[in-house]
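One structure, as structure tokens, below. Some questions next.
Only a single protein chain was left out; the remaining protein chains are all shown in position.
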């Protein structure tokens, strides 16, 4: 049986939801208030989980300090106090929904975490809305 | 890999736990304080999760506003500020334990959510007790 | 300068809000869903605070274990898993609004706490509604 | 002794902190990441408190449903999913720090709440930063 | 489809992380501040979950009061207000990382829970770090 460890970090960002291929009417109909062209924003709470076998010498699955450092270096530094649409390379052509932000974070971190660990992302956009990737 | 989205809603309700086929002694022995014939109550926190593939045009798995509306229309309106035993059709012959409330909510919502989405319910009866259905 | 210590306890109860001197129409107009004659309920979170000078021998203002025992004996035992309107002596002729419940709890505990301590009550009826007595 | 009641609401917004009378260097030095010209954002949690005497007929200090409606109509509708700098009249010439947002909300609501009630605002910009106005 | 129920309990304990086979330098390098020979401590939040089929007579998967009693008797009494390294038999030769504490708690409780129920442990060491066993 495997163990799962989870580290929680956070970032604050502005974003706007819209599809540039659609008319303003269609964007307003689908995205409503989230389509504000002047942007709105959130406090994003990010949970990064790793699944694997603890190291018998340390009793750690993964050093939480090192996981925190990795997430801060590769995710928080990129997204915190940023406009996701304008200030990051990831959402130039991708709508920054919570679903897409979670998938992007997974892809970023997957490159920096040994493949022997399963990687999971949970992202709270508000206290009442969250997304997980992968789902299982 | 699939994505999971979760929306949290809440309702406040009164209930009483008992089995009408049993004696008062047996009901008191099994259900203790929860068997109070004058009822007691809870703030129920309800998490509704859907699993599936995001729509490439919107980046949404499911519009959280629409999910919130569905849950409010079909669950919250039925249960909020109600006596679960006396005011709802669901618990006339079913003991309103957290387990049964979660299963009932799953069955109600399953009819209103496209079958391409997996549906999961998590229900907090108190901050320290919760139930999930299905478990996996 | 004084110190304040706070202990949090909780209870679950059913209640109904109404004024027996009023017509059903008036009660529905004023109390809405809270006037359900079959009752509804809440998880009440109760914070009891004492203000005073710490004892130099112990460094305690008041032993939190003893404060917890006092609150459980005189408040929680009376209200937990009860119907506030039907099962308690306090709300036979008093509407069990959060305001009145907080005042009743203050009056109960005031008899069991040395008058050298200032006593304050904060009562959460839901995560989004709470009451404090006294206000200052 | 008075009673205090508190209602919690929330809104999501984008903002930028800067003083237009200052150079870019000075703004960066003072406001750091919060000075991003493309904006960033937050989930603001807003607690509105009233202090006064409960009505003996209702047991309410103030109907929480009516307080919620007032806050949603006059504050949430103005600020939710908005860019505080660009989309509101309040911060055209006022830096939208948490301090100033709390003072603005107090001034808006003070016009709609009977002066017999003391009014207090608590605003969380993040889980770890909050502001209260007035302080006492 | 199965149901999952979860009960949350807590305990406060001191611990020190180190490997007695290693030099002080190596222990400091790997465990940093957690290697303080005078110990540090945490409020541990423990979630115990059972998966199975509800009893049709009660509507319970497992009586939460009985689950709470089992956890308090076999886990909380052993660990609460203890030094995990010095006061328990479990960590004489096992490093009390969150991973190992979760596995030890699972092994303790597995002996007292009927094998027809799947058993899962989630342990928060801080609000930002937690461990689950088994992971799936």
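To keep things simple, chains are lettered A, B, C, D and E as they appear, and every chain counts its residues starting from 1.
What we mean here is this: a residue touches a chain if its C-beta (ideal position, glycine included) is under 8 Å from a C-beta of that chain, and two chains touch if they have at least 3 such contacts.
Remember, it's a predicted structure, so these values are computed and weren't measured experimentally.
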Contacting the left-out chain in the complete assembly, out of E:29, E:57 or E:127: E:127
Residues from chain E at the interface with the omitted partner, ascending: 10, 12-15, 33-34, 36, 38-43, 80-83, 86-87, 126-127
Contact set of chain D toward the excluded chain (per top definition): 17, 19, 21, 30-32, 94-100, 102-103, 127-136
Contact footprint on chain C, counting only the chain that is left out: 1-9, 51, 54, 57-61, 63-65, 118
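Heads up, the rule we're going with is that only the chains that are shown with their structure count from here on.
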Interface copy of A-E among B-C, A-D or A-B, judged by whether over half of the contact pairs recur: A-B
Chain centre separation (chain A, chain D; CA means) in Å: 28
Of all residues in chain C, the ones touching two or more other chains: 127
